[in-house]
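Removed: one protein chain of the complex. Kept in place: all other protein chains.
Just so it is clear, A, B and C label the chains in written order, and each chain counts residues from 1 on its own.
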């Protein structure tokens, strides 16, 4: 069944103090859901407030993007943390962002794991459960945003969370629905035409072609795009153009449940 | 008019990682309101969760005790921050603690400035207003805990916040209702008898004797005690004994409004 | 007496983790001395090593640029620290950078206060003395780089340090040799012609014209340029061009003592 509406999500609010990262002011105009840094791997209170204001101005829904307490490593280095530690880090960060969102008169929409937490969660179900528990504890209305077809989707559902599945517009997939490691050739799709073709395929058939040429069905409602790479704006433009050509509307993920 | 009920508040949750500070497990049994560190000057997500659980177990109400982003200086060193920066630090920290409190099935009761923020607020009304705005924005139900008779009490009231005024059981006062600087002799009262006499005077007459012998009336509903000094438990015991002797009940501050 | 040689110094190595700041790779080709961040206000161990390697590759001398422990505020917010605290922060940061410099087979050339430390030092001679003591303690060969004509120059000399005085190419001066506050109009010179004219005046007469039109003599041996502002490279190009037109060589400051 052809898609008629999808969400576009993108990481935002990853600047820190005097350090600026990403093209938030431009990207915000092109997406429907923002994953906002919460101060551990990136972001600070000032950046969080500004990012929430920016999202509000452009009618974009806000989600929390909590990470490991490792600003130096941008939350991308795995750390041996316990499920209890991760749960507490989630409550702290999501709670902090929620306060900014509510003061702005909005409602926090979703939660998405950042960086190494995502990698670690795939290898350790207890960690996934701990993060889901934190999210559910903060509000049962929060949407859990997770990789389409991943074990994390099942775990979150079993725990009673609403789940939205996402695909990556610009990453190659393995046959087991995991992303091809960035260290391998072809992992990142840089050709807008290739990305456009994938979006078309996803919308029309609900499937993608894996790196080894197989056809892989992926239930999904959100497409993850990037705002901090060269050519990011053009790539998002291509995706939006393809969606428009196929009469697919772009709406925040909470409206798709 | 003689007091029949007061709140006893104390700073708690100021440990960090492997570092332990304060006698929280003992002090919690003796107070009615806990001012809990929020991770900037002290405290971490794990400590926050544990401190909230401890408070719940002992029927103690929880307040937020946000500080400057200066763990190394324990939030006690003044920093030239703008009102907007302080406001954002408050939203972040109070929001984070509120999440832990609500997940524990409790309601965040109050907010109290920590360390140098308190000193800075006295010299800059804009800073006080910024912190009050953050607090009111998070919830109009939050109580603003401030020095009895201070300008900050007025500001918070004008801004529509509920205010509870506190006196320090073990600190000498100047005639202008400010605390005598710790750098001056006699600033800290270490004699339990002297503290007991002050509590008696406060309860019976609503006044204290200043360091230069004047009688100073102080409207108040909460007494601040310390849990991290030598003899802390004995001192709190003396205060509680004096209150009991005069039939003064101890209740969380929110019940006194 | 006309100048025949000057040093050009510039702040460098102020990136952090994934955050990039400044045009180090370009600027390094245009200067003779680099003030390298040491991890407190900016910079990290990886950035420090890379910046030292970059300086070595281009024959640029390396100095330490220690700051306050405030990454969030980029070391630009004044903090109430004691002389002893500042001294320890200097020893720590300069010692750390010195290790990278020596492992690269170079010698640490100079030390320059960063951001708010510079402002604080002007108001508190004890702080200046503390930082000079730390510098002298690490090595009596280290050059103290300070504002031309400032009290700090005298203090450092009295303490036995070699001193190089610097002028700012792109900042307006008050009659007392202090920089015009950035909050005032005209504080920052943005017109390359104006900057070129100032450099010419400095080289030929050893004086500049203050913001209120007075002529101010300034002994100096180094010119501070900026690498993180729009048009930075063009501005440095203008300065270098003016120096070349007047047969002024550019050499690391240690060679000018």
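Throughout what follows, a contact is a pair of C-beta atoms (placed from the backbone, for glycine too) under 8 Å apart; a residue touches a chain by one contact, two chains touch by 3 or more.
Predicted model, so just to flag it, every value in this text is computed and none were measured.
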| item | value |
| --- | --- |
| Residue among A:72, A:159 or A:179 that touches the chain left out of view | A:72 |
| Which residue of C:138, C:159 or C:189 touches the chain not shown here | C:138 |
| Touching the absent chain when the full complex is considered, from C:5, C:23, C:91 or C:256 | C:91 |
| Identified contact with the non-displayed chain, of B:13, B:73, B:227 or B:252 | B:73 |
| Which of A:38, A:52, A:81 or A:223 contacts the chain that the document leaves out | A:81 |
| Interface residues of chain B (partner: the chain not displayed) | 16-21, 42, 44, 71-74 |
| Touch list for chain C against the chain that is not drawn | 39, 45-46, 48-49, 84-85, 88-89, 91-100, 102-103, 134, 137-138 |
| Residues in chain A touching the chain absent from view | 69-70, 72-73, 77-81, 116 |
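The definition used in the following text is that only the chains that are shown with their structure count from here on.
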| item | value |
| --- | --- |
| Where chain A and chain C are represented by their mean Cα positions, the distance between them in whole Å | 42 |
| Chain B: positions in contact with at least two other chains | none |
